[in-house]
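Written below as structure tokens is the structure these notes are about.
Missing here: one protein chain of the complex. Every other protein chain is in place.
By written order: A and B. Residues from 1 in each chain.
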Amino acid sequence: MSSANNQYVHDAWYVAGWSSEFTHSLLPLMILEQALVGYRCADGTVAILEDRCPHRQLPLSKGQLHNDNIQCGYHGMTFNGQGQCVRIPGQDNIPSSAYVRTYPVHEKNNIVFIWMGEPDKADTNAIFHLPQFDSDQWHAHQGDALHLKAHYMNVAENLVDPAHVSFVHPTTLGNAASEDIEVHVDVDSDVLLAWRWIRDAPPVGFFQKFGGFDANVDRWHYYYLHLPCTAVIDFGSADVSAQLQESERDKGVRIFALHFLTPVNEHYTIDRWMHLRNAAVGDEQASEQMDAMFRIAFNEDKEILEAIDEAERAVQTRKPIRLAIDKGPIVYRRRIQSLIDGERPEVELHA
Amino acid sequence: MSSANNQYVHDAWYVAGWSSEFTHSLLPLMILEQALVGYRCADGTVAILEDRCPHRQLPLSKGQLHNDNIQCGYHGMTFNGQGQCVRIPGQDNIPSSAYVRTYPVHEKNNIVFIWMGEPDKADTNAIFHLPQFDSDQWHAHQGDALHLKAHYMNVAENLVDPAHVSFVHPTTLGNAASEDIEVHVDVDSDVLLAWRWIRDAPPVGFFQKFGGFDANVDRWHYYYLHLPCTAVIDFGSADVSAQLQESERDKGVRIFALHFLTPVNEHYTIDRWMHLRNAAVGDEQASEQMDAMFRIAFNEDKEILEAIDEAERAVQTRKPIRLAIDKGPIVYRRRIQSLIDGERPEVELHA
Partner (left out) sequence: MSSANNQYVHDAWYVAGWSSEFTHSLLPLMILEQALVGYRCADGTVAILEDRCPHRQLPLSKGQLHNDNIQCGYHGMTFNGQGQCVRIPGQDNIPSSAYVRTYPVHEKNNIVFIWMGEPDKADTNAIFHLPQFDSDQWHAHQGDALHLKAHYMNVAENLVDPAHVSFVHPTTLGNAASEDIEVHVDVDSDVLLAWRWIRDAPPVGFFQKFGGFDANVDRWHYYYLHLPCTAVIDFGSADVSAQLQESERDKGVRIFALHFLTPVNEHYTIDRWMHLRNAAVGDEQASEQMDAMFRIAFNEDKEILEAIDEAERAVQTRKPIRLAIDKGPIVYRRRIQSLIDGERPEVELHA
């Protein structure tokens, strides 16, 4: 199997969009190099279909929605939300080849998830969840869809890599105090984890603005990477006087930054990010203030990751070197490769 | 023969431009992936040459016209309208290799035709003609050159396909009344024909504005496709009371929309369109009103055809299905392929 497609894990739930992105109109999407069209049906559910008429290949998203059916914009072939053709103008019989592929969809926590693999393997229990979504002690807020011209694995690496924060985000999420602090890694369970605590150090820009910290703090960064493409960054700060233990992070100002990566193609990834916090619950102005800070920080990542994507396209004359901080990223790539290999048909492994 | 060029019929007359496009100045053209330069000579004829100096390959269109000769803009090599080199500055002898290819050109009905195949096969009697060009009962008017990022075969298919009108042009050339009307096809003669009549139905937008019809009409669409790249769309409307027979179309308001397709490359086609009509003869305001309506309609085609061109570049996982309405397009492709095969040198067929 040498197609470009074998760089993706297919048997997985990906984020197709925030719930608010899906209305009763045709929304073209591109996920794992597959052209899709989504819309919300009258019963409130979301349907996502292959975005290509099987007749002349016009994207169905160029057509029209008639009730819950899509009518192709070229010759009027019409498909229902299950992908079945229900009308061919000018002809009575509908051949069995007149269908489009559909994808399992599940909506949860105001997020629309799509299963890109074999439909009968789709298990909604496997969809990402955080208990804090259900807690009124926590405030959840959806941010933006950040478009990066970068391979999803490079973006994901960045999300299991606390060490970059000191250098890429010196005015927002990191500062010089963390430059030489050791990164701990736990790669034994399903979710990869890299973390570190910076004790008794100046607060980073984010918490100067948001938590109002000005004296030294204890602060932490926990990077959880759920394979293939979801990251939770648990970070926060607390007064040094509180002498917070690792397990007591809820006593500080604690934030979860969530990143849902949707690979578009091998050089394009959408990172839908949102955040949850245990402070300023219900305060929408605080949400917007945080959005603004995250936008600055994530655009710093974008600049780095897009420059790397371009550099990787050049002729390679040396093998990249690996550092101590790379354990998380290395294991991530190994696991992804293993998942991809596991999806190959038996016959091809033997070929 | 595996070059990209074997997707074109070469032994054919193509439209290089309206007569008004050719003046005593250098006009670069690209037809069947060949760079050409055209200009009008002192005697009024049009010359079209290969647009490449045989010395350093500068396009001759970057040079200057001196009387009826082109002087290259780099070192002054000069060619006459027959492609012969008549001067090499700084050198007396002119080698036999100092020439550029020229193409047979013929001007007719204010249209400049070019023969792209072997020159000795060029027969001006084979150039497209309509008797109505010579009739004072008819008014001819040249429209625009519509540039489409689409393969010419997909554009041509659209011009032997009455069924798309109801869905692509619902406010101009078609409406819902025609959606399920059967399409007739006659593919036995040299010119492919697809047609249908819609009887006793609301007039389409075009004839509401142009013919002033508001009550139900009988209307027709005849799509004639002259291979490889010229289409005549004969369409019109008449009062239901007139009970028009198929052969009596001249008694209604009848329009011919002509499309001259010029393939530029495999993803780019120029569609020069014009129209003739048996009403409002001599009324230039009516011509402009019709231009405006056609521009809306043909841009609807452009959007569809460019989206298909892009979709066809993606990896294909399914064979497109064919419908009853596809008979014209299917025969068109088969005929084109047969013409292309007929142009292959004997020796290559045996290879």
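By definition in this document, a contact is a pair of C-beta atoms (placed from the backbone, for glycine too) under 8 Å apart; a residue touches a chain by one contact, two chains touch by 3 or more.
Predicted model, so just to flag it, every value in this text is computed and none were measured.
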item: Contact residue for the chain not shown (choose from B:88, B:145 or B:240); value: B:88
item: Sole residue of A:166, A:237, A:262 or A:278 that reaches the chain not shown, by the stated touch rule; value: A:166
item: Residue, one of B:76, B:170 or B:320, that touches the chain absent here; value: B:76
item: Per the touch definition above, residue among B:41, B:58, B:227 or B:330 touching the missing chain; value: B:58
item: Residues from chain A at the interface with the omitted partner, ascending; value: 163-164, 166-168, 179-183, 303-304, 307-308, 311-312, 314-315, 318, 320-325
item: Touch list for chain B against the chain that is not drawn; value: 3-5, 33, 35, 52, 54-59, 62, 71-77, 88-91, 95, 97-98
